[in-house]
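What follows is one structure encoded as structure tokens, with my remarks underneath.
All protein chains but one are shown in place.
Up next is chain A:
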Amino acid sequence: MDALGLAGPLRAALGTHKILTDHQELRTYECDGLAHYKVTPALVVLAESTEDVAATVRACAEHGIPFVARGSGTGLSGGALPRADGVLIVMSRMRRILEIDAANQRAVVEPGVINLQLTREAQPTGYYYAPDPSSQQVCSIGGNVAENSGGAHCLKYGFTANHVTGVEFVTPAGEVVHIGGKAPDAPGYDLLGAVVGSEGTLGIATQATVRLTRSPEEVKTLLAAFPDTDQAGAAVSAIIGAGVIPAAIEMMDALAIEAAEAAVQCGYPAGAGAVLIVELDGPAAEVAHQFDEVEGYCRANGAFEIRIAADDAERALFWKGRKSAFAAVGRISPDYIVQDGVIPRTSLPEVLRRISEISRDAGVRVANVFHAGDGNLHPLVLFDDANEGEAERAEEVSGAILDLCIQHGGSITGEHGVGSDKAKYMPRMFSDEDLDTMQLVRCAFDPASISNPGKVFPTPRLCGEVPGRHKGPHPLVAAGKAELF
């Protein structure tokens, strides 16, 4: 049976309204946030319950049909890119917050819950959900779990992986399992550590238990304008070197500032070659003291204007420019590639200089927005697809920047995930043995390789047969399209 063939049985089992086969409707789901990859799925299931997901996955497993989970579709690595021969399981109708358990500092949510919604719901109890991707107004907790998403405040508070303590999970065989919970250290392997960040390749999360963080007593934010990124980078090093751990340190260069001004009129200081947003939070007695230090380091490293947010409204304005930066470059360029490389923070000045050289040599503009505190760069490589060859050149620049990150001992992705987009770069970071070893985990969870296949790993590999059930070469191996693993 093919994927479309599942429509009948799934309609009968789940209800007609949850199954989409109409071509126009299917096309709504043809891409995620990385819109230049497009595939129309054979079938879409709008899951409303764990049982809906499990029944769909069981049907897929029975017939060897691939499935892909989708949250809000804001992913930037093509992780939720559908399969033409597969089922897309959309989680966004599962959006109930099941429990805000402030006493235990935990919340239990369905995967379709929007990140910011959880914080809004928790706030009256004095708690919030710390991981805050810039897309937090729209992205789902399930997508965050799958991508191990970060955000500006992860410098101090850690990533999604540090905040998920349990999941209800549908395995690629369609079984519902529970991993972890509200208490720490459930005995056994840390399967949660494997599942979070696995980009939907190990199964589908149908519930998540997450940590809630106590709201800080005080939050103080400053915006500092520097003549160039070198000086802003030096200020960052001075702050971290002094032992201050700010909640966030974000940097934007001149081109990124120009775009943000055009899009949201954030009113950043004129003539800045770079701006830093530094936020401190915690007990008032600590924040007051450290804030003065931070201001001092900014001035000592050439900041020519420093603004301190007087209230939440002004703070929001500082952040508005930063958080809208990706979309904003749309104002200054018809097309762009968002990169997500990571470098050791101390290499920042050198890497930024190299990026500007690469950009100049190739004649491709690059705007830089990044989480400076942890060395996670988001170079925005600008191009116009209407001009012959520009897309290819942008792609080359983009690849060269990732090589630069790897040369400096960094990573090809800090938070957006590998997905479809960066799978080809994985061998630059990992040896065959490394990738084979990761594949062992995949084979343990998904021996038939039907859960979001083709993502994360560069070459499709097949899991070894269970001894005694050998059936001759797999068709993909015979066709030379996969290596037997």
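In this section, a residue touches a chain if its C-beta (ideal position, glycine included) is under 8 Å from a C-beta of that chain, and two chains touch if they have at least 3 such contacts; residues count from 1.
The rule is simple: contacts and distances are computed from a predicted model.
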item: Name of the absent chain as recorded in UniProt (options "Phenylacetate-CoA oxygenase subunit PaaC", "Formate dehydrogenase subunit gamma", "ABC transporter permease" or "FAD-binding oxidoreductase"); value: "FAD-binding oxidoreductase"
item: Selected residue (touches chain absent from view) among A:Cys154, A:Val366 or A:Val397; value: A:Cys154
item: Hidden-chain contact residue, picked from the options A:Arg27, A:His289, A:Arg360 or A:Lys424; value: A:His289
item: Identified contact with the non-displayed chain, of A:Met1, A:Ala84, A:Val177 or A:Ala300; value: A:Val177
item: Sites on chain A contacted by the missing partner chain, in the whole complex; value: 101, 103-106, 126, 147-148, 150, 154, 158-159, 161-162, 171, 177-179, 181-194, 196-198, 214-217, 237, 240-241, 243, 245, 282-283, 285-286, 289-290, 342-346, 371, 374-376, 409-418, 422, 426, 429-431, 433-438, 440-445, 456, 463
